[in-house]
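The complex appears here without one of its protein chains, the remainder shown in place.
Chain nomenclature is as follows: A, B and C, assigned in order of appearance, with residue numbering initiated at 1 for each chain independently.
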Amino acid sequence: MKNPPAYCFTLELAVRDYEVDMFGVVNHSVYLRYLEHTRHTFLKSLGIDAAHMQQRGFNLVVTHIDIDYKQPLKSGELFVVKLAVPAVTRVRFIFLQDIYNLSSQQLTTSAKIVGTAIPPKGRPVIPDEFYHALHQQVP
Amino acid sequence: MKNPPAYCFTLELAVRDYEVDMFGVVNHSVYLRYLEHTRHTFLKSLGIDAAHMQQRGFNLVVTHIDIDYKQPLKSGELFVVKLAVPAVTRVRFIFLQDIYNLSSQQLTTSAKIVGTAIPPKGRPVIPDEFYHALHQQVP
Amino acid sequence: MKNPPAYCFTLELAVRDYEVDMFGVVNHSVYLRYLEHTRHTFLKSLGIDAAHMQQRGFNLVVTHIDIDYKQPLKSGELFVVKLAVPAVTRVRFIFLQDIYNLSSQQLTTSAKIVGTAIPPKGRPVIPDEFYHALHQQVP
Partner (left out) sequence: MKNPPAYCFTLELAVRDYEVDMFGVVNHSVYLRYLEHTRHTFLKSLGIDAAHMQQRGFNLVVTHIDIDYKQPLKSGELFVVKLAVPAVTRVRFIFLQDIYNLSSQQLTTSAKIVGTAIPPKGRPVIPDEFYHALHQQVP
């Protein structure tokens, strides 16, 4: 097993019963929501608010996800989402996000997320303040 | 651009407004739901019912997803999910799934899904009838 | 049992497996999504597009829901959502929406939805074309 990345943000959450599907585990699509909520909370901690960006015409978009589901999360379980920013350029950002079960300490999910920002007109570009704030988080 | 895979199943769907997020496009997590619904509908067309499997103690699980978001889907748009089965073994299956906007005919999303089945006890294994039905779909 | 209302629109849908919760039935919150999707599809059939309204600054909002859950829907089941418009005024609209299991023909869910539209500024008011289109549907 390779070393975990240098995480710069963590968020603790709990499984909600409506997120559990008929197989008795958190539905695989729900993890993307945990990851998005963690990214937006992280960005807010840097002073970047996705909703404010949207009001100024900038949409955050995910362009690629690569995700491994290793262990399922179940009803009532607590978990922590850890986040690293391995790279950011003027046209895209990359997040590594790992989810650990807080009780077993096991890695349950591991994902690489690539995204960008779409301005009101023209081609994708990361706004300046977003770029600089994120760049400071790159190890 | 590489050639599209040999699709063996397609399903037409429409964006529902509750699937559109504050950025005015279908939230990226929702595509996983479109893809799951298409896989389950495809499996049902082969006589394999995920809910019946669950009642016999077999849980279908997704172990890996690799997904490219190329163009967003928006409120009211019609789209088609196309599916291919490039490979299946006794311990895992692979789906390729592409989503096309029906109006523009553009490829909006392209994904590779890897999964398996978990029996009531023991290690992951694809049940016989599931394996044979799926194997017939491999080009 | 009282008579059903004079329905003016129906939409057939199928349960998707991700909508089924750990109890093996469609989660109660999902029915609100079936009902919203049916209302928006109905409105579109009258030439009223919720997304277009939003782009002009008018937000459709639900102000009250009264819903009876009579029979659960399960994995794979087909159902029809029927809709009536018992009343509309300049400041609110009322929908009655009933969901029937297509196989058993049983009434599974019955709801009364009250809503309005919020203009860019000022108090709730139903736009003219919306009011007139809906008013024609009142028995």
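Operating definition for what follows: a residue touches a chain if its C-beta (ideal position, glycine included) is under 8 Å from a C-beta of that chain, and two chains touch if they have at least 3 such contacts.
Keep in mind the model is a prediction, meaning the values are calculated, not measured.
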(message) Checking the contacts here: which visible chains does the omitted one touch?
(response) A, B, C
(message) In the whole complex, not just what's shown, which of C:72, C:86 or C:119 touches the removed chain?
(response) C:72
(request) For the chain that got dropped from the picture, name the residues of subunit B it touches. (result) 17-18, 20-22, 24, 27, 29, 75
(message) Just checking the interface: what residues of subunit A touch the absent partner chain?
(response) 16-18, 20, 24, 33, 36-37, 40, 44, 49-51, 74-76
(message) Touching residues of subunit C against the unshown chain: what are they?
(response) 22-25, 27-30, 32-33, 36, 50-51, 54, 59-70, 72
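Heads up, the rule we're going with is that only the chains that are shown with their structure count from here on.
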(request) Return the distance between the CA-based centres of subunit A and subunit B, expressed in whole Å. (result) 23
(message) Taking the mean of the C-alpha atoms as each chain's centre, how many Å separate subunit A from subunit C?
(response) 34
(message) Multi-chain contacts only, two chains or more: what residues does subunit B have there?
(response) 24, 33, 36, 50-51
